[in-house]
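All protein chains of the complex are present and in place, except for one that has been dropped.
Moving on, here comes subunit A:
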C-alpha cells in the first residue's frame, strides 16, 4: 500500500512490476490512469496547473487507501498523483489495485478514484489558448459517484 505526490511523471509498467513484486497470490491487476485533456469547455487548453495541500494530501490519500482495504480484498495498491504544470496528454494520476480476483481489483480502483476526486486536496487551474486562466469547478457527478459507495456499504 503506498501513496505518492510528485511533480515527476510515472512509468505504468515499472510501477506495476514494483507493486506486484513476486506475490503469486495476485490474480488480477487493475490500472487507472487519468490524463490532461487538450480541450476545456470547447476551448484549446495550453496547460493545467495542479496545486495541493502538502501534508493533508498524503494523510487523505492514506485514509482513502485504508478504507479501500476494508472494503476490498487487496494484495497491494498504489496511488500516484502529480502536481505542478502539466500539458495536454500528460499523466495526472495513477491508481493500481492488485487482488487475487478481478472483482476486487476493478472495484477498488473505481472506489479509490471516486474518493480521491472528492476528498483529496488537489485543485486544477486551466490556462486556455486565449490566455485566460480559470480554476476548474468541482462536479456534482463526482460527489454522487463517491456518495454511491456509502449506500453500497462494506
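Structure notes:
Note that a residue touches a chain if its C-beta (ideal position, glycine included) is under 8 Å from a C-beta of that chain, and two chains touch if they have at least 3 such contacts; residues count from 1.
Everything that follows uses one rule, which is that contacts and distances are computed from a predicted model.
Remark: of the listed names "Molybdopterin synthase sulfur carrier subunit", "Sugar ABC transporter permease", "Dihydroorotate dehydrogenase" or "Urea transport system ATP-binding protein", the one matching the undisplayed chain in UniProt is "Molybdopterin synthase sulfur carrier subunit".
Across A:3, A:19 or A:93, the single residue that touches the chain missing here is A:93. By the touch criterion stated above, the residues of subunit A touching the omitted chain are 34, 50-53, 55-56, 59-60, 81, 92-93, 113, 116-125, 135-138, 142.
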